[in-house]
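My structure is below; once you've seen it, I'll send some questions.
As you look at this complex, bear in mind that one protein chain is not there, while each of the others sits in place.
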Amino acid sequence: MTLDEKPTILSLERAETMIAAGFRKGGELGLKPLSIAVLDAGGHLLAFGRQDGSSIMRPQIAIAKASGALGLGVSSRTIGEMAGERPSFIAALHRLSPQGLLPAAGGLLVADSEGRLLGAIGVTGDTSDNDELCALAGVAEAGFTTPG
Amino acid sequence: MTLDEKPTILSLERAETMIAAGFRKGGELGLKPLSIAVLDAGGHLLAFGRQDGSSIMRPQIAIAKASGALGLGVSSRTIGEMAGERPSFIAALHRLSPQGLLPAAGGLLVADSEGRLLGAIGVTGDTSDNDELCALAGVAEAGFTTPG
Amino acid sequence: MTLDEKPTILSLERAETMIAAGFRKGGELGLKPLSIAVLDAGGHLLAFGRQDGSSIMRPQIAIAKASGALGLGVSSRTIGEMAGERPSFIAALHRLSPQGLLPAAGGLLVADSEGRLLGAIGVTGDTSDNDELCALAGVAEAGFTTPG
Partner (left out) sequence: MTLDEKPTILSLERAETMIAAGFRKGGELGLKPLSIAVLDAGGHLLAFGRQDGSSIMRPQIAIAKASGALGLGVSSRTIGEMAGERPSFIAALHRLSPQGLLPAAGGLLVADSEGRLLGAIGVTGDTSDNDELCALAGVAEAGFTTPG
């Protein structure tokens, strides 16, 4: 179900819509089992799902992809690029963030149609590029945008 | 939807059924907004939902109720009783468990109809007794049992 | 300066207004040097001030009063009452919250005039009752309310 209005709040219902859309995209692309976390703007878990066969550290990885995006205000893909250019800077941040951050694609900021930050989504389980496609599918399905 | 077969696996679908049933029970009882976590037998998050208005530390509390139950093999209500009788024992466990444990009702072990342990559910947001009613509703709806 | 409109956003300017008002109230009441923290709804520090002579652990205490209020959705005074009734429950929460929680008055939730949660303020340095008076002064000065 595509929700066609322009939501301004990241409710539990929207978060579940995002996760379902991410899993559906993973199925369409034939990806490995995924784990998907949706966090509110403060970095606190709203909803999470781990598909059967997705390994046991995936909850932390999905959360860290989303948490790092919120922590620095950029996608986890950008954090991955920063880690390549300035490894000691990103290394230092791991201890400063209660939920960590993950320097690899698959974590996206979530904003409303006006660009107001509402939270973040983190996907893990396949390649980082494929994870990010599923995160994007979740953002789009719920009527949100991702900054940058 | 009550699933009438006797499931022997705690799949993501079952975990989501448990969470939905817990929220529905909370609505029927007129409870405050709830957060519900379902963990696999290894203590790793399978699914989670936080209702709109449920406060920001609820994810950790829901997970800790379920995690503590798995850690000691009893309900979080029993852990609460142990904390009354042997406070220093329970206090010592906090540091030993990465996800903590919560000495209050609302966390239940989840087993199949033969009593084989499959995971745990943790509910938080209202009184501990009410949280536990919602956890029980989730266990029953998905066709599982809770030991003890 | 009392800002007489009804703000719906907890901006840095509002947070600084709250801190200044809390310090002014402390001066009027002849209190000891205070430390005041204002957090956003996600528990992240917006503004902080420690008066000359306020001791070195006060930053953490002020933040923990506000953080605990947000974590459980009640004032830190209520958390203090919970700690009296259910000590092992509150003890268990310390490890689950990255910034801790403080079971003593002086931490208040901050909401707009419609009751929408915007953040929290934590004051420490004098007695808990006096700390809370300064927190209340900060909330009122900025045009906010405190739930409950």
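For clarity, chains are labelled A, B and C in written order, and residue numbers in each chain start from 1.
Here is the rule we go by: a residue touches a chain if its C-beta (ideal position, glycine included) is under 8 Å from a C-beta of that chain, and two chains touch if they have at least 3 such contacts.
Quantities reported herein were computed from a predicted structural model and do not represent experimental measurements.
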* The chain left out here touches which displayed chains? -> A, C
* Structure fact -> Contact with the hidden chain, among C:A47, C:A66, C:I79 or C:L109, goes to C:A47
* Residues on subunit A that touch the omitted chain in the whole complex? -> 41-43, 70-73, 86-89, 91-97, 101
* Contacts of subunit C with the absent chain, listed as residue ranges -> 9, 11-12, 15-16, 40, 42, 44-52, 56-57, 59
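Keep this in mind: only the chains that are shown with their structure count from here on.
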* Asked: Copies subunit A and subunit C touch; is their interface built from the same residue numbers (over half shared) or different ones?
  -> same
* Asked: Which whole number of Å gives the spacing of the CA centres of subunit A and subunit C?
  -> 31
* Structure fact -> Chain-centre distance (mean CA atoms) for subunit A and subunit B, in whole Å, is 25
* What are the residues of subunit C that contact at least two other chains? -> 41-43
